[in-house]
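Note that one protein chain is taken out, while the other chains of the complex remain in position.
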């Protein structure tokens, strides 16, 4: 189905899911128009399984209505955009249905739990795109101003040819072996553990920052705590707690990836270093508003990493916000994501990253997992 | 007039001013209920002088209406709360009128441009309080989680007796001598320069963190660029660019203050160090989500400043937000401020800091200015 | 030959090599007795190939004599200790001869260029040890106080069971593709590139800190600049510029290693993070006097990495030096190394790390190289 909106009314938006990601996206929908020039839209409906809880969340987050059946939302002609914030195993089904129903779709990362699901979604996205229906996968770190700035610097050639990228994403919410079983530790629901959840962010950044694609990968994966307390006794943890990977990129650059949910003391640290022939840069999400940049052209006596506080009006997304030096938070990356998505939808252009980008990333994750399962030897990305 | 609200309807809110502070407060009003349990309220009206601009801002920030005459708002029975975000020279007039009209009042810091104005406001606040009408001055840094945590640690005695506090607030938006004249550089409009604008934050933090009051003060003030380009040629800068002060507190502690709008390279750095007999702590607003804490009871070999990432659910205000390690921004201090104000208003308790607190701070600022004007000798706070 | 010294005279010391490492060791020999209680010794002779240069260096660094033929030194009965600071390809020959001549031997890391050489050296060391002749390989980072402290904390169980170690050693002296050919880039002289030079430090630290051994390894290696300007035109670079490895340890812990001589902007950064079940720690050689320690037993609201300035008298080696807060430099790690070696020699105990330790490390390096040469699959350490 083609998009149904008459051009004169605001875009109608539905968000599916109201937990962590649903809350973050809702906040972005609620605020985006307060800062950015975006097409008119309305926060129509928030969807969740528990009627009372979702009604309460809808009220709190500024949605006109709540709903428990996402399929009903797809039938509504006043809904133009569906933003999918459910756990990963529901992404494919909802996204395909929504696209077929002519809804523009934004789906949280990673695109799906498996390559097969992602392929189905890409097929649906392509068909929809031909009808003017847009789709996007939401890697919010692309919209962190410091990382958007990093990409610009690299694209402008300020770092020269990139040789080496170091990434890590370190958390510690599973460091305690007594922490109980949750769905994120069950392969059938989560697809994978740290791999899909956080290595996906790190690897997406490698490709995003360099404008390059991973050619091959090695992987090691480890589950440090193999069994956790469930409601009825111990349950097996069927996903990885930590992943190590090395990636070679089409350009010849090499990237390292280390992610863990057991890095005691690191709460949510995405760290990235990029080393090129002319310059380098460094980022740490625990200092979210900073980018450190090294310019190799400076004479040795003056060389060093320049800590740029990315809060100037000249920086990506910043003109909309506060005077310099007034920091933004993690959630604002979603505000920027929604802004970019809305602008693209209204303009009829393809938002980025596309479902194809999401599928390609899934293939890299699959290569890492395959390598890990077979002695860590290099696996070419399909 | 006593508060007029029938208990069953939501509180009606008006914000006066829609520039920098009006935007920040509006954002807080719009989002506070999405995160915190607060009494029901409605974003009724945004007030500003330019009809078109304020109408546009009202639409963007979620206000039902806009208005150009703040007096009309005071006449409306559906308005219960007036939040004053105008430049300082308008604070007294509006606040007194609003309180007399039975509106609960939140006013941005500093309370007023002069001690005399502040005294008038305190008189009005006292009279209103007797009728159940609340008032508060908005020192938003008190609601930065790291600083709220700092106060708790000090109040619990974790630092022992405080001996020494170091504060600085460094900005650089006036470092360029070619930057043009603005109202903030004119004494008749702004009252003072860096003193009222940013030294007020630093000194409020000293008193807030220690739960103590300044007994006497020395001051130096300097205007580095004495004249700036106005619309019709050069105009004299009649306020200070930088201030240095030393304060002795009632407890015997000594605090230093250094603030500047010409500290080239420092964008918005409020830095605080507190040294006690048992422990110490350190804060920098450029690392807004961090507090470094030193525990003197630890054996020498293990001593050091512990960098606490203040994003745990156990930390002040954090339970409402994101999982650990997902940083908040500067603006969220206003969300917390509005939350605390709303809760107090609904409970009929006195919100803090009060107008009396604002007046007392004004007296400290006056002592600093008086010292600076008379050879920097110690001046007792009135 | 057994050690020849009559117990009453000071130990006679010879250093072979006077370039970078010879200078650093000489400085340590010259100063060690000024700070530490060590057995009496004399700086007898400095050995180098160029007679004038070595004579000048000997004079400057406090040696009584200079010599161009290291074999002559081994014949001298007044020499008890030979400290080998030559390039790696000379280690085996000199060390074996010195041990056979009854000299105690200290040799710079890595022990040798190949496993075969290292095995010969171990055989000689074992035979010598039976005659009371001691030997040691000099991994100086073990004597950086912050890292010595780290090892103590881990050995005491303060971090619980170690799960994950992250190491990197980043330099940039080869980032410039125009930098000329040097012996360190020729496999026949240097054995390997970043692998033996700096990955050896990182991997030694992993094993040293954990008191554990590497069981298997994966490796990737990359030479980014394949040819460099030699005296007679371009010459092939036959060693690696950068290495990535993942290691599993006997305990089940996993360690990552990333080293590079092309990490533009990083001058000499050895970074180590260790994550355990009870605590974590972090080190960066660019902040050489600091160790950051995380204690997981602290309640969430007070958790964080404590930055310990490792300059207290209670810290390893520090009692000999300056008051707290007065930083040590990189070179002092050699002073500590010489101190420990001298004390062991005098006591007739075995200094650490032994040649066996050096050989075992060489085997890990070989496993990394073998993995890198065969598709990065896991290789067991021989």
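Letters A, B and C mark the chains in the order given here, with residues in each chain numbered from 1 onward.
As a convention for this text, contacts are C-beta pairs under 8 Å (C-beta built on N, C-alpha and C of every residue); 3 or more make two chains touch, one makes a residue touch a chain.
Computed from a prediction, not measured in an experiment: that's the story for all the values here.
J.: In the whole complex, not just what's shown, which of B:51, B:127, B:264 or B:382 touches the removed chain?
T.: B:264
J.: Out of A:159, A:309, A:338 or A:369, which residue would touch the omitted chain in the full complex?
T.: A:309
J.: For the full complex, which residue in A:55, A:149 or A:253 touches the chain that was left out?
T.: Result: among the candidates, A:149 touches the missing chain.
J.: I need the residue numbers on chain B that touch the omitted chain, in ascending order.
T.: Given the touch definition above, chain B has residues 163-164, 166, 168, 175, 177, 218, 220, 222, 224, 242, 244, 246, 248, 254, 256, 258, 260, 262-266, 273, 275-280, 294, 296, 303-305, 375-378 touching the missing chain.
J.: Which residue numbers on chain C touch the omitted chain?
T.: These residues of chain C touch the chain that is not shown: 20, 24, 26-27, 30-31, 33-35, 60-62, 171, 173, 266-269, 285-288, 309, 311, 322-332.
J.: Against the chain that's been left off, what residues of chain A make contact? List them.
T.: Missing-chain contacts on chain A: residues 149, 292-293, 299-309, 312-315, 324.
As a working rule, only the chains that are shown with their structure count from here on.
J.: Where chain B and chain C touch, do the two copies share over half of their residue numbers, giving same, or under half, giving different?
T.: Looking at both copies, the contact residues mostly coincide.
J.: What angle of turn lays chain A on top of chain B when you fit their CA atoms, given in steps of 5 degrees?
T.: In short, 180 degrees.
J.: How far is the middle of chain A from the middle of chain B, if each middle is the mean of its Cα atoms, in Å?
T.: Distance between chain centres: 36 Å.
J.: Quick one: report the Å distance separating chain B from chain C, using the average Cα coordinate of each chain.
T.: Going by mean C-alpha positions, chain B sits 55 Å from chain C.
J.: Which positions in chain C are in touch with at least two other chains?
T.: Within chain C, residues 303-305 contact more than one other chain.
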